[in-house]
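Take a look at the following structure, please.
Here the complex is missing one protein chain, while the rest keep their positions.
This part shows subunit A:
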Amino acid sequence: MRPFEYARALDGPDAVARFRPGTMYLGGGTNLVDLMRLGVAEPDHLVDVSRLPFDRVEASDGGLRIGAAVRNSDLAAHPLVRERYPMLARALLAGASGQVRNMATVAGNLLQRTRCPYFQDVTKACNKRVPGSGCPAIPGDHRNHAIIGHSEACVAVHPSDMAVALAALEARVHVTGPDGDRVVPIPGLHRLPGTEPHRDTVLEPGELITTVELPSPPAGSSQYRKVRERASFAFALVSVAAVLDVGGDGTVRGCRLALGGVAHVPWRAERAERALLGAPATEEEFVRAADAELDQARPLPRNGYKVPLSRNLIVRTLRELTP
């Protein structure tokens, strides 16, 4: 890897003050260090934010405030998460391996890069890595790539499990940066690729995630289900985070659905949610809702299987959540 400078930030303002062009923030390093070895990321300066005081999980206003540097394994094991947001715990535990989760931070998980093999190989073109160089995944192997919201410039998917659960839970990300603090909702943090696939998120240079805030848990029961090629340590082919609240009359009072493995972002399935609200909680309605969402799917020649897989997974998960 290329030589770089390393500095450990003392606090949030110190980290932001140290930021200049060529700087990257270092969390657990489980993705960034790999990318540096591969030459995909070539920062001149690393500012280590893994030991900032953003390492606590606290109850607040009926919700939860999660420090950006909290380790994935700690978050998954936290009693408040297990008790009130079991879907988030499941999503975390569905990701990576025990060793990786022990290192990876919450903010790093949100900001991890796609595992598209072309992105990770500097000898090949990739619009996300080198804007304008092309996307070989479109004519090439894209079995694990996007079916929704992709563009001619990029068909990569976001790899996180945790982010899918956070999208369903309507988490908000607190950010500090050169221009002050702001709050970004999680559906909204990640961008669709459009013509600028090199921008994964709406964060501006130098902005640093300090806290992830969860509102109080939505009513109903929830589940996170992930389909992958082996029983552990594999990225999702498709995953779903679902919350379903069914009233005494058997109709859907509330529904949250988010999909992983299908888009450049953790995909909030709003069309399916709208289709279900007030509808009877029946298999037919679940199918109708899933189809309403997947109507907009534009699978590539080799990943068409993700459409029936997504549909089946949505229907199956909602059925299991129906009382």
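In this text, a contact is a pair of C-beta atoms (placed from the backbone, for glycine too) under 8 Å apart; a residue touches a chain by one contact, two chains touch by 3 or more; residues count from 1.
To be clear about the criterion, contacts and distances are computed from a predicted model.
Q: For the complex's missing chain, which UniProt name, "Probable cytosol aminopeptidase", "ABC transporter", "1,2-phenylacetyl-CoA epoxidase subunit PaaC" or "Xanthine dehydrogenase family protein molybdopterin-binding subunit"?
A: Choosing among "Probable cytosol aminopeptidase", "ABC transporter", "1,2-phenylacetyl-CoA epoxidase subunit PaaC" or "Xanthine dehydrogenase family protein molybdopterin-binding subunit", the correct UniProt name is "Xanthine dehydrogenase family protein molybdopterin-binding subunit".
Q: Give the residue, chosen from A:L237, A:L257, A:A297 or A:L321, that touches the chain omitted from the document.
A: Here the residue in touch with the unshown chain is A:L237.
Q: By the contact definition given up top, give the residues of subunit A that touch the hidden chain.
A: These residues of subunit A touch the chain that is not shown: 1-3, 37-39, 115, 117-118, 122-124, 136, 139-141, 143, 227-235, 237, 303, 305-306, 308-309, 312-313, 315-316.
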